[in-house]
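In this view, the complex is presented without one of its protein chains, the others remaining in place.
Moving on to subunit A:
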């Protein structure tokens, strides 16, 4: 399924940080939305600032326009404020992108578990995110750090318990 670019993507000024405050607000909102949609579409969970600059989202070769590093950082700061992004290091070179929050993932996982009558079963994290059974689910391929956070959210709700096993972590659903 190909990605649906918004009209702004083909609009050259979209890649210039706008001087007018109101226009800039609209621009940043559009960038946040685009960045999240793109990550969601390609199932990206971590981003590296250097790599991201060459990514088609921020570097639109067809119209010869790219978002500057400074502007990218401003967009990322907006995402961080909204709770969709977390820096992994102080120097801001790598970050986690949460186009879906842990609570939302937890809910999806639990829905699948209860729909398949697998409550009270123990799963390894690997089985859950990468097993054959979950291949058609949205949470298939979820990276471990996000999976753990999602399960922790369920744990807080009393719907699951993360357990440590011999060769890794697992989870039991209630």
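Everything below uses one rule, namely that a residue touches a chain if its C-beta (ideal position, glycine included) is under 8 Å from a C-beta of that chain, and two chains touch if they have at least 3 such contacts; residues count from 1.
Everything below uses one rule, namely that contacts and distances are computed from a predicted model.
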Checklist entry - Which protein name, taken from UniProt, belongs to the chain you can't see among "BOS complex subunit TMEM147", "Trafficking protein particle complex subunit 2L", "Afadin- and alpha-actinin-binding protein isoform X7" or "Vacuolar-sorting protein SNF8"? => result "Vacuolar-sorting protein SNF8"
Checklist outcome for this item: Only one of A:26, A:43 or A:81 touches the unshown chain, namely A:26
Checklist outcome for this item: The one of A:13, A:56, A:141 or A:168 in touch with the missing chain is A:13
Next on the checklist: Take the complete complex as the reference. Which residues in subunit A touch the chain that isn't displayed?
Outcome noted: 7, 10-16, 18-20, 22-23, 26-27, 64-66
